[in-house]
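Before we start, here is the structure in question, set down as structure tokens.
All protein chains but one are shown in place.
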Amino acid sequence: MTYLLKKSEVNQTLRAWTSKAHVYAPQKVQKYAQFLPVGEDFELSVEEPHNTRFPPKALFLPQSETLLKYNPQKRELESAKTPDQPRIIFGIRPCDAKAVTLLDSVFSSEDNPDPFWQARRDQSVLVGLGCDQPCATCFCTSVESGPFDRSGLDAILTDLGDTYAVEPLTERGVSLFENLTVASAETTQTIQAIQEKATREMPIAFGREGLKAHLDELFENEIWEDFAKSCLGCGICTFLCPTCFCFDIVDEVRKSTRERNWDTCMFKVYSIEASGHNPRPSRRERTRQRLMHKYSYWLDHTGQTGCTGCGRCVRYCPVGLDIRAMVRKSVATPSEVPHVD
Amino acid sequence: MTELENRILAEAQRLLSENLADVVIAFKQADTPLRPQPAFFTDAEAVNDLVYNGLCQNNLANYLTRYPREKKIAMVVRGCESRSVNALVLENQHPRENLYLIGIPCEGIVDWRKIVEAVGEDVLSVQDQADIVVVRTPKGEFTLDRAALMHGSCLRCTQKNPLGTDVTIGKPVAEQDPHLLRERVKNFEALGIQTRYEYFRQESERCIRCYACREACPMCYCEECFVDHTGPRWTESGVTPAGMQGWHIIRAFHQTGRCTSCGACERACPMDIHMTYLTDKLNTDMYDKYQFVAGLDAKTQTPFAAFNLDDKNRFVAGGTSK
Amino acid sequence: MWTNPVNPNPYLPTPMRVLHAYYESTDRSLKTLELAFVNQQDRVRFFEKFNPGQFCQLSVFGKGESPLGVASAAWEGDFVRFTVQKMGLVTKALHQLQPGDSLGLRGPLGNGFPLADWKGKNLVIIGGGCAFSTLYALTKHVQHAQNRADFGELIVIYGARSSGLCMYKHDIQSWYQRDDMQVHQAIDVPEEDWSHHVGYVPDVVKQIAPSPVNSVAIVCGPPIMTKFTLPALVGLGFPPETIFTSLEKRMKCGLGKCGRCNIGSKYICKDGPVFSLAELNALPADI
Partner (left out) sequence: MDTAKKIVLFQCQWCLYAPEDQDWVDHHLPENVHLTKVPCTGRLDPLFILNAVQGGADGVMISGCVPEKCHFKEGNLSARRQMDEFSDFLNYVGYDEDRICFTWLDLQDRGRIQKDVAEFSKKVEALGKSHSLNTRSVLPQGGAHD
């Protein structure tokens, strides 16, 4: 069933939800949009044809998070509380929602689930907003996703001008959108046409056929040197990435807490060992690690590419390094398969 | 290819083919239209990729410290870059005799964010012409006024013409009023201490600690940055107010007498954090107190490397400041 | 509105207390800590999962955590032994601990040695430096009367830079009296009163030339030693599937989440730290 939600009523709907859950929606910070809690006074910012600059993975894996506290009175460590508030995340783009499902394979793994991630996941309803006008830096269709990918979403919206078409996808999604007008069969067809057109018209950035095997063979190739030459070694691409999940654990003595902070394989200190040995001593190895992790190692773990094509790393790289072009150049580089002895 | 690009290209080819340089650091067109990429040409044949336009936003001097001292490096430098090179040579990062500077009088860097603000994020191509910038987007073509697109640092630039180059390509451009930097600082100081703190708090709050500002800065070449030091840990590592404010204060302060106001830090920042207003203050102070401007030559020591018995003295009885 | 079952926090260390703390080397760079569990249920949980070759994250609050291989076998008692080399912030703090002091432990982590697969095989245990600690745990495990019959011959080759850096001296000295095993100790340069081998471990291995027939070789040591010992074993005829080594990497979570110890599709903390040479050969050279 598809429903219709007038854009003029969106704010009111979000505000009404705040009585039963924390509601997050993209709002303007300076000149960009970021997911922020919806309060009395807020302005929705979904006008740009793409996602927020700061990735919504932070709603599930905050950049800094307390894992445990040291209780000086009892002289022992106590676990930090897992969040227990229901949440509704409105306006998340399909690439970011899909990224969350990819991260589930890391943080909701059966052997060792992460309680903080798990608690946030279990209590969040994701209302996605499909992309009828994907941007030039987007490439979701090239990585097994699409502008209307439903992965991880409880409902998906399609922009119809002054109205959103609402397609609830799960029970939780259904429960959010009650008492709405049902879309006519004709409208439903229009919606489908919009979705198909957006998907169809997105150019394919690179072919994935045999990509993993090819990349694995290129491990020692000099292309990495080439990519790394201009790379600054900053953390923009990985911190803005919706699927990058590496973190560091540090003790904050003054706060008596042990915290985890996002970390990135692009930093030299990330992999340096106590002995001083660094398995990834230069930008060459670090750039390779980032790309290989996404396009090769993830496939071994989940069978899926660890990239959802959101394009943030492309848009914000200060030296214009484009991961799509990196993949394309890799594909164009013949691999000299090393002899196995 | 513009005439300027042709002349740079010819010079680069000459340097490589005559073995006068091991590498020529310049720009090439990147895969995204808004940001040409730093390029490292080692082969006269490959130089055809070279581009030069207002969108070349990186400070190429940043790459100098990646090469061993004996490498002969040729580099395209604008005013601020030539100052950075001087500052690096002064700090013994590369011998001047192993450098060949191809100077280009700079018309100012076009801030890609301002283009995005004007036409939206989807940009297909950009053409930087004398006074206008023509941007092609899926929505159509836009002609923008170049002056309105200049990056903030360039608006306050005091050194558009490169210094101490081996060759200069292009006509010298008129320098601007050198007091623009001071004016900005004085205006900010006039705001009152509460307002100043509030501004600083809001700016640093957006920091995601990606350290792009550090990595983009030619003067941030320390083997180990103070934020990465573990024994002792100097700042909180997380995105906490203490960590973020501490980072921005100390990062800027470490540039005292070294910063050449190129603005590369600000252009690299993914969260649009204003940072040059901090270094501008330090630069202004260095000039006002010690008549020092970083990078004008490769000989004059920075103020912090020296001292004088007649320095301003606030160490007085009873703790009276100033 | 929606409720969730709260999982236990896997980042929370279990409280431990130092039973014994003593220097292992004459230069005081190596210190052995024997730790007891504060809570009985933690002890039970630990030994249910423990297997030689596994490691733990020891934590000193305010300093952080450090991954260390377990140096004791389960039968030795209700304690866990670690030998700590003073390197960074955490290990320095660990060195300062005195009997009675408290600290935290997370573990056992990682896969440990595939003992079940090694049943009936001869074991060639080759260690160097402080990395010998997990091999010590393995040797202790095999030596126990209940386990000894599960394996064939037992050869231990242990090298250290100098006699002062040899660990577990008294115990290893007593191994020479055992008739169910062979011990070979080596130091890098000659010393007075040293009656065992002199030379680097790979050379000693070549000299001893253990037979690859129905054998597995287990190598743990500094990277440079491992690098030359593995080909030496291959040269002696050991197939890559029968050579095992334990990898070290910078680790944080120990649970395969923080991403740090990633090599190719493996996480050293979760899929390792013990790998066969055959497995290593399949991994990218990112070590």
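Note that the chains take the letters A, B and C in the order they are written out, and that residue 1 is the start of every chain.
We adopt the following convention: a contact is a pair of C-beta atoms (placed from the backbone, for glycine too) under 8 Å apart; a residue touches a chain by one contact, two chains touch by 3 or more.
Because the structure is predicted, anything quoted here is derived from the model rather than measured.
Within the full complex, the residue among B:Q13, B:T256, B:T276 or B:T300 touching the omitted chain is B:T256. Of B:N19, B:Q194 or B:Q291, it is B:Q194 that touches the chain left out of the display. In the complete assembly, the contact with the undisplayed chain comes from B:P241, out of B:P95, B:P172 or B:P241. Mapped onto chain B, the interface with the missing chain covers residues 185, 188-189, 193-194, 196-198, 200-201, 226, 232, 234-236, 240-242, 245-246, 249-250, 252-253, 256, 278, 281-282, 285-286, 289, 303-304, 306-309, 311-322.
Note that only the chains that are shown with their structure count from here on.
Distances between chain centres, each the mean of the C-alpha atoms, put C farthest from chain A. For the pairs B-C and A-B, the larger set of C-beta contacts lies at A-B. Our note on geometry: chain A versus chain C, Cα centroid distance of 38 Å, whole angstroms. Once the centre of each chain is set as its mean CA position, chain B and chain C turn out to be 50 Å apart.
With touch defined as above, residues shared between interfaces to two or more other chains in chain A number as follows: 248, 250, 253. Among all residues of chain B, none touch two or more other chains. If you check the complex, the residues on chain A that touch chain B are 29-32, 48-50, 53-54, 63-64, 135-137, 229-230, 232-236, 239-240, 248, 250, 252-255, 259, 261, 264, 267, 269, 314-322, 324-325. For chain B in complex with chain C, the residues that touch the partner chain are 230-231. By the touch criterion given at the top, residues 30-32, 34-40, 57-58, 62-63, 113, 117, 120-124, 138, 206, 208-212, 214-216, 224, 228, 233, 236-240, 267-268, 270-272 of chain B touch chain A in their complex.
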